[in-house]
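See below for the structure under consideration.
Complex shown without one protein chain; remaining protein chains in place.
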Amino acid sequence: MRADRRLIDVLRDDLGSTGTKEGCSIGVCGACSVLVDGELLSACLLPAVFADGSVVVTVEGLAQGDELSPLQVAFIREGGFQCGICTPGQLIAATALLAEHRRPSDAEIREWMMGNLCRCTGYHGITRAIKAAAA
Amino acid sequence: MTYDYHEPETVAEALALLALHGEDAHLVAGATAFTLLWRQGLLRPGHVIGLRRIAALGGITSTEGGLVIGATVTHRAIERAVEVGRYCPALTRTFASVATVRVRNQATLGGNLAHADPAQDPPPMLIALGAEVVATSAAGERTIPVDELFVDVFTTSLRADEILTAVRCPALAPGTRATYLKFLPRTADDYATVSVAATLRLADDGHVADVRVALGACGPTPVRARSVEAALRGARPDARHIADAAARVDADIAPFDDVRGSATYKRDMARVWTERALTELVS
Partner (left out) sequence: MKLEHTALVRAPRTRVWKLVTDVPAAARCVPGVAAVTPSGTGKYKGSLLVQLGPVRLVLDGDVALTATDEAAGKASVRADAKDSRLGGTVRATMDLTLVDKGEDTELRITSDVQIAGRIGEFGQPVIQRKADQLMTQFAECLARTLA
């Protein structure tokens, strides 16, 4: 593999795993959020070689077969998305949050999710969905 | 166009690669800054030397009241380390205030310092704590106070044959208080318009025994506010003295206009936030 390829390039172009979106390309917007060995990272900033030998979880990996994760269900029920472009990143970031805090406070949710931008929802639906999934 | 990527497992191997490829080599740890500069087309090294597999550069060690933090420890690992919180809660908060969780999971302490962006958060706090970096070359190790590490925008006093291997934070005198304040008028994950780190210790009689103040985003490098320190040392830190001392920050900084504020605005904000930091430390 070419050394200068980023994880986002390998996911989308080589593996056809296009659930992970590329937004700003500079690690700010959160659309490309992925879990690498459980750690939340921006796939647009990570050299793909850094993920060698690691387990990478993208939005495609959240459902168990046809069964959506409780967080995905909560995003649907609580209006956690509209256009959907940021949603894979929101779901991955929230999955990482819930792995760390089983019952995050509103402040903890806002602090953690601050790096995942959404231009539709005004964030309230996202926050509600995360709280609902944590309950 | 791409580069050859090397992942040595010891500092000696990394130094040998650096010697072999010279100016055509670039060191990376978390590779956040490098990935951006590479994609912007501003860096075109033939060889990139990744330090992430070098075990000796990882880990945080407590030492007789102080701390040694390896160069490849991520911001997030520092933020979460119990030893760091015990040493100085403000240092934990400084690392926790950098960008977002994602960036903190990737970006390292050594990379942050070697990148030498004047708006970054850890440098002012490390300067206020009196920390120093360890620079390792084939000739051995030398230490550089963080205060003397930065010489210009993106430029450090590290030599081309050196690797920044660790940061040493000294034991703090009992009663030392510390804070780090960031002025963020835009978004919480942004670089600061100005930032202020300060440590302060009061003598038993209520006078200022020790004080160190450093600012970020106020010039080509993070900068120590020696005029502010001199005005406070030995003084009784009432509101008037603090305001007078904070006003002297103007002589210590050399801000230039950037997207987060004009030089004039940064001068005003440097005074305001220096005063707030010092007020917090004596209250």
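Note that the chains are named A and B in the order they appear, and that numbering of residues resets to 1 at the start of each chain.
We take it that a residue touches a chain if its C-beta (ideal position, glycine included) is under 8 Å from a C-beta of that chain, and two chains touch if they have at least 3 such contacts.
The structure presented is a predicted model; accordingly, all values stated were derived computationally and were not measured.
**Student:** Where does the absent chain make contact, in terms of the chains shown?
**Tutor:** Even though it is not drawn, that chain still touches B.
**Student:** Give the residue, chosen from B:V82, B:V153 or B:A188, that touches the chain omitted from the document.
**Tutor:** The single option touching the absent chain is B:V153.
**Student:** Over the whole complex, note the residues of subunit B touching the chain we left out.
**Tutor:** Output for subunit B: 23, 26, 37, 40-44, 115-116, 152-156, 220, 256-259.
Throughout what follows, only the chains that are shown with their structure count from here on.
**Student:** Give, as an integer number of Å, the spacing between the C-alpha centres of subunit B and subunit A.
**Tutor:** 29
**Student:** Taking the complex as given, what residues does subunit B use to touch subunit A?
**Tutor:** 1-5, 7, 28, 31-32, 35-36, 38-39, 48, 50, 52, 76, 99-103, 105-106, 187-189
**Student:** Which part of subunit A faces subunit B closely enough to touch in the complex?
**Tutor:** By the definition above, subunit A touches subunit B via 2-4, 6, 25-28, 30, 33, 39-42, 45-47, 49-50, 93, 96, 111-112, 114-115.
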